[in-house]
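One chain of protein is taken out of this complex; the other chains stay put.
Moving on to subunit A:
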C-alpha cells in the first residue's frame, strides 16, 4: 500500500533509548490519554489485551472508540498489542515496562493503566507467547484401517496383500479440524517393528525416570 508505513520516521524520530519500539508504536502510545480520552484509553487497553489473549473472544462493540478519531484508535490498538508482545518477549516486569514508558514521555494516567494491566496479566501473556513459534507438530490422534488394492494402473488383478494404512495427526487448536501429519502404509511385520521401537522409547523413558 502507498502507506508503506512510517519507514523514514522510524529512523528520523527514534526518541526512546531502548530502540525496541518503532515510531508507529510510539505514536500510537502517545495517542493514549491525549487524543483518546482516559476512559476510552482504559477500554481500548482492556479490549486489546482480551483480544490478544483470546483471539476468538467476542467483545461488546464500542462505536465511540472509532467515532471521532478512528485512525488514531487503530494505531493505538496496534501499539498496545505490540508493546505487550515486546515486553513479554524481552522478559520485562511491571517496573521495567513503566521505566520504558516513562522515557517516552507519555500521559501519566496511560502509563499507570498500561503497567497495571501488564502486571495483572503477565503470566497469561507469557503462556500465550510460549505457545507461539516454529516447531514440529505434536501427534495427538491416530487413525488406521486395513487396506488392500483391487487393481492398479499397470495390472488388472489385485496383489492380494493386506496392509495397514496409518494416519497420524492432530487437531488444530483454533478451528478444531483434524490435520494429517504423517500418512503411511506398512505390513504386519513393519508395524511390529515400529511398535517395538516405540516400546523401546517408552522403556528408555521409564529407565531414565527410575534409575
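Keep this in mind: a contact is a pair of C-beta atoms (placed from the backbone, for glycine too) under 8 Å apart; a residue touches a chain by one contact, two chains touch by 3 or more; residues count from 1.
In this text, contacts and distances are computed from a predicted model.
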Undisplayed chain, where the name is taken from the UniProt record, one of "Trafficking protein particle complex subunit", "Ribonuclease P/MRP protein subunit POP5", "Eukaryotic translation initiation factor 3 subunit C" or "Coiled-coil domain-containing protein 22 homolog": "Coiled-coil domain-containing protein 22 homolog"
Of A:91, A:160 or A:176, the one touching the omitted chain in the full complex: A:176
Selected from A:103, A:140, A:158 or A:192 as touching the chain missing from the view: A:140
Touch list for subunit A against the chain that is not drawn: 1-11, 13, 19-28, 48, 51-52, 55, 66, 69-75, 77-78, 81-82, 85-86, 89, 126-135, 137-138, 140-141, 170-176, 205-206, 208-211
